[in-house]
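Data block below; observations after.
Of the protein chains in this complex, one is absent; all others appear in place.
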Amino acid sequence: MNTFGNIFRLTTAGESHGPALTGIIDGMPAGVLVDIESIDRFMARRAPGRQPGITSQRKEADHVRILSGVFEGMTLGTPIGFTIDNTDCRPADYEHLRHTFRPSHADYTYTAKYGVRDHRGGGRASARETATRLVAGAFALAALHQLGISVWAFSSQIGNVKINRPLDELDISESIYETSMYCPDAETNRRMESLVRRTHEAGDTVGGIVTCVIQGLPAGIGEPVFGKFQSMLASAIMSINAVKGFDYGMGFDGVSRFGSEMNDPFAIDTNGRITTVTNHSGGIQGGITNGRAVVFRAAFKPIATLMREIRTIDDRGNTVVLPARGRHDVCALPRAVPVVHSMAAIATLDAVLMHRCSHI
Amino acid sequence: MNTFGNIFRLTTAGESHGPALTGIIDGMPAGVLVDIESIDRFMARRAPGRQPGITSQRKEADHVRILSGVFEGMTLGTPIGFTIDNTDCRPADYEHLRHTFRPSHADYTYTAKYGVRDHRGGGRASARETATRLVAGAFALAALHQLGISVWAFSSQIGNVKINRPLDELDISESIYETSMYCPDAETNRRMESLVRRTHEAGDTVGGIVTCVIQGLPAGIGEPVFGKFQSMLASAIMSINAVKGFDYGMGFDGVSRFGSEMNDPFAIDTNGRITTVTNHSGGIQGGITNGRAVVFRAAFKPIATLMREIRTIDDRGNTVVLPARGRHDVCALPRAVPVVHSMAAIATLDAVLMHRCSHI
Amino acid sequence: MNTFGNIFRLTTAGESHGPALTGIIDGMPAGVLVDIESIDRFMARRAPGRQPGITSQRKEADHVRILSGVFEGMTLGTPIGFTIDNTDCRPADYEHLRHTFRPSHADYTYTAKYGVRDHRGGGRASARETATRLVAGAFALAALHQLGISVWAFSSQIGNVKINRPLDELDISESIYETSMYCPDAETNRRMESLVRRTHEAGDTVGGIVTCVIQGLPAGIGEPVFGKFQSMLASAIMSINAVKGFDYGMGFDGVSRFGSEMNDPFAIDTNGRITTVTNHSGGIQGGITNGRAVVFRAAFKPIATLMREIRTIDDRGNTVVLPARGRHDVCALPRAVPVVHSMAAIATLDAVLMHRCSHI
Partner (left out) sequence: MNTFGNIFRLTTAGESHGPALTGIIDGMPAGVLVDIESIDRFMARRAPGRQPGITSQRKEADHVRILSGVFEGMTLGTPIGFTIDNTDCRPADYEHLRHTFRPSHADYTYTAKYGVRDHRGGGRASARETATRLVAGAFALAALHQLGISVWAFSSQIGNVKINRPLDELDISESIYETSMYCPDAETNRRMESLVRRTHEAGDTVGGIVTCVIQGLPAGIGEPVFGKFQSMLASAIMSINAVKGFDYGMGFDGVSRFGSEMNDPFAIDTNGRITTVTNHSGGIQGGITNGRAVVFRAAFKPIATLMREIRTIDDRGNTVVLPARGRHDVCALPRAVPVVHSMAAIATLDAVLMHRCSHI
């Protein structure tokens, strides 16, 4: 099940330390202008090195090679094949993990499922796989841009440091990626940095929340009852490594509220169009967009690999002690922000295209 | 998009006030013993009348009529078609809603999407649609039972009343359905009842959380990277009316934790098999089950229809005042519990069957 | 795998002698005007009684009950659930087949696959299942009609009696269904009737060919490389009971031809639009329609049940002699014509809708 989507579909392959990652984007509409260099720039946003005080071990100079589907700067409507080489592989570094199951990693579950696994750097279970999603995300964003739809994601919480200002006071735009933690609130960004640095010094890791905002969507997008827009988004987002939760609108914060606080009264906007006064619903009602911004959150757990010695077991049940290793990420954020951004764009374009078939 | 699943697939149809709901269960394995009466009993758990002090307006004597796929008490492997008649329809009661958009309902979004809608009782957007899911859920549960896998769901929170005891102190079993609020903790059940009664008296509604526990799953279930078990579950659960969030394991509560608190060390159980000491991961690592219980939560918003007069607009933008109506549910729970239960069972059986193709 | 299609999807269920057949049509565009009575009239074209000199045993007064998706004479965009009752079931008539495998039927293969089967009248393998396809076909035809696209099918060969006139000399229209054998050439129709009568008298059965013509399709329909229009059509048609072959354009007749006889030169028609002088390609090039009529053929084998005593075996390998039974159809045609007609319409509407996603 390495394909996501219905009409706009991403299929991916690749282990962390194999020759390359690869992907095929199918259902990309013809006639979208694309700039390959801007895809590399988008991919650079997932590059390591953003964790204050540290740098992840691996220097991925990720460069995407587009093999098909684009001709003279425009999409052809045919599938877009691409590869991203794994340039900094040191398989020998992982030989000690060949028979070892690291706690809270997928070493054991992959072995249980397939009877065999590529032990090098997490193999298929590595978050490196998500690099392919940025390529598809970049294409989806280009198409959505031509349709007047924007998608942005940002770090809204790391550990217990969170943005306390309302969404409409934030600058939700390209400028997010100019900050160190991909957080649009400068003060929160600074406090996040500080928390990550302290966590690193303690040899620990920490979780966080990425918030995503989709604007410019017309009312009518989403396919009830099993293709509800929130269902498609949740499926997309929950497929990202380390994501443990998804909610939209008031989400989990709404469960303890009363209905009288939560309804979104209708109103007529200055253009005479129907809108809602508030947006507790997060832009979706009955699985279909209502024209307001779609707002959702993704909860990331702390990264499992600590910078401490780890006691665990091997595949014969013997105890193994793994030495501390020092250059892993402290937090999945901010590198996960463009991944959420991309998966949201992929699911959104898919839903937008599907909607074209709703009427005769 | 009215089909859910890959191998085990449920397709549903039906408006709230049309002649009947209907569904087709495809991919049901042959050789499962089924008892049609027990399906009706399971469906009775979603029946109205459980809200303290009130009764929902509609008396649904839901009875499922199985049309195919079962022969002499056993599944045939062929698709199971079924209908559930809508017996208590009073279309005239809804004439005043023909041109009106109720706030936080799907009236407006369905009209925006399709240009036309069945205005009677919410039409396709009504939670009545979920009755079909219980039929498929009952079949999935019968199959899972033969495989030694159990699925249970319960009310873990209503408003701000929540269970404060750890999961392993609760009686997660059939007995849940013997309580008034489908809550396995007696004291919490009583407080939930009380909150619902007070909310009803205030003419208001309230949200809640359903927790689901899947036990007996072997390690190895789930299909990375886009068919991760949590992704399939999230897609299933987010398709349920009024659900605004999904998380599993430590979920949203884990984002502010440190990795050192969250890892699940491996251990060898008394049978010499690999297990984990804790289960912060919620039974899934890298999208694949690890043999521990899978635990997830679904967040429900407060029901949108209040027992108060509502000011809203019609399809020409004119203001409309809807009179207060008195017999709606105050909370989606506990009736939503068997819906979550069913969707979890459906997604689980699908994942269990898919796993059979993992090896040569 | 009881679902056909990508965007416009038919899911069916039902055994020949269970309570009812059922189906769900998903992805039906909103805004199509439908007349339920005309669906029953379309279904009457598959009714038995058209075989000269004989009448099939079963009197199916097929009446479709639409349960959802249509409101006040118009499609809603929501799924269309329907049932067709099995009114003339005599399960006791089939008790002698409970353990017997009839030659060239699916009795043995269903048992081999599922370990269990409904032995009554062929169960799920009966051609009665195709009745559901006519319902979906009628809806698809209504949608295609609004788009200016027509689909027709007819008997072009029974045994070795075939139409010898070119396609453009035939009246390919509603009038086909006014003939006894659904053959648009009066002389051939008469000879087909005569052959069927003689075959019946000999206690034998005979095969035939249904030809289908799709007109009014714009250039551009079909989704390379695995959703080529011919691939979608072949998948649809080969799923029909007793069909053993599919070809389009020159098809099997073209294999012994030279390229110089077969190319279709381009020309400009009287409206200044691009067309082709000939149509050896059958309206499709590279999997995509070129604006000419799409023409394909479906080959039907002789019906397996003869009006003669049959020697066969039971499920323990013992020899069994089945008595001659006298009122089975002699030929799958003409009753298969509306089934081909329907499946072609279903696949065509699916392809037409998919094409809407080809451009930004």
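By written order: A, B and C. Residues from 1 in each chain.
Note that a residue touches a chain if its C-beta (ideal position, glycine included) is under 8 Å from a C-beta of that chain, and two chains touch if they have at least 3 such contacts.
The structure displayed is predicted, hence computed values, not measured ones.
**Student:** Please pick, from C:S68, C:S150, C:S342 or C:S358, the residue that touches the omitted chain in the full complex.
**Tutor:** Going through C:S68, C:S150, C:S342 or C:S358 one by one, C:S358 is the residue touching the chain not shown.
**Student:** Could you pull out which residues of subunit C are in touch with the chain that's been left out?
**Tutor:** Contacting residues on subunit C, toward the hidden partner: 1-4, 6, 12, 101, 103-106, 108-110, 112-115, 124-125, 129, 157, 159-160, 199, 202, 204-209, 218-228, 230-235, 237-239, 241, 243-252, 254-268, 272, 274, 276, 280-282, 284-291, 299-306, 308, 311-313, 317, 354-355, 358-359.
**Student:** With the missing chain put back, which residues of subunit B would touch it? List them for me.
**Tutor:** 7-8, 27, 29-32, 75, 77-78, 143, 146-147, 224, 353-354, 356-360
**Student:** Please identify, in ascending order, the residues of subunit A that touch the omitted chain?
**Tutor:** 1-3, 9, 11-15, 18-24, 26-27, 30-31, 65-69, 71, 74, 76-83, 113-118, 123-124
Here, only the chains that are shown with their structure count from here on.
**Student:** Quick check for you: after a Cα superposition of subunit A on subunit C, what is the rotation angle, between 0 and 180°, in steps of 5?
**Tutor:** Between subunit A and subunit C, the superposition angle is 180 degrees.
**Student:** State, to the nearest whole Å, the distance from the C-alpha centre of subunit B to the C-alpha centre of subunit C.
**Tutor:** Here subunit B and subunit C have centroids separated by 39 Å.
**Student:** Report the inter-chain centroid distance for subunit A and subunit C in whole angstrom, where each centroid is the mean of the CA atoms.
**Tutor:** Here the centre of subunit C sits 46 Å away from the centre of subunit A.
**Student:** So, what's the distance in Å between the C-alpha centres of subunit B and subunit A?
**Tutor:** Chain centroid spacing, subunit A to subunit B, equals 26 Å.
**Student:** Where in subunit A do residues touch two or more other chains at once?
**Tutor:** Where subunit A meets two or more other chains at a single residue, that happens at 224, 354, 358-359.
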